[in-house]
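Down below is the structure, laid out as structure tokens.
The other protein chains are all here in position, but one chain of the complex has been omitted.
Presenting subunit A:
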């Protein structure tokens, strides 16, 4: 169980990361705020509580690895890496600028701390499986984590990877779906239904956990349970809200999938997030 103090600390970090997302995407005048904000609490718990890592030595051989399969949520990962000390926070404003390491979709070669380049959806879970297989072979204690989008789960490769992870009993792998229920063209259920989503993963041989993807304790608890699961991989379906933390984005998630906030919207969003910070 995670302590009250730690929870409060993580909640504060999550707000800070959300502010970065809003500022970065506004400065870049492009990017994906909606799916970054929905993943903010998950990423916060991973990077500031769960992952065994060393920002001073990003290639530490025994580290846990995180694969951002939904590569368009790059801003939230960059915000976390910066706050964790992988690079200066000030660098965040170079998002999507020419020559920057903060590519539109995450690129492992240009930014230490990024474990896999993604952007073409559906590939990250397979790559995470590969890492988990290597860790099993090398008898490493580290774990592999992978974050997917729910719309992403329409990709056939995700289910190929689902079979692989179960077949090879990858209990050193925890996958999380940021289940924010919206994709570019509309609600996921309307575009191409995933229902029954949890049952699909169960049928594929996974240990499935459901949690509130915006409750720090719930996320931490699920990650802890996953770590204790033996003989099969764990999927945490995190119930989230697209644009979470910025009311007008939550209200019209389709407008903020791949569209950055304007200056005015940014100020409004930051004001709201600052208010929450002071509570």
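Keep in mind that, in the parts below, contacts are C-beta pairs under 8 Å (C-beta built on N, C-alpha and C of every residue); 3 or more make two chains touch, one makes a residue touch a chain; residues count from 1.
Basically, contacts and distances are computed from a predicted model.
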Can you pick, from "Transketolase", "ABC-2 type transport system permease protein", "Molybdopterin-dependent oxidoreductase" or "Integration host factor subunit alpha", the UniProt protein name of the chain not displayed? "Transketolase"
Candidates A:129, A:180 or A:240 - the one touching the absent chain: A:129
Sole touch to the unshown chain from A:8, A:29, A:163 or A:184: residue A:163
Sole contact to the chain not displayed, among A:25, A:44, A:118 or A:240: A:118
Where the missing chain touches subunit A, by residue: 61, 65, 67, 107-109, 115-120, 122-124, 126-135, 137-138, 156-157, 160-161, 163-164, 167-168
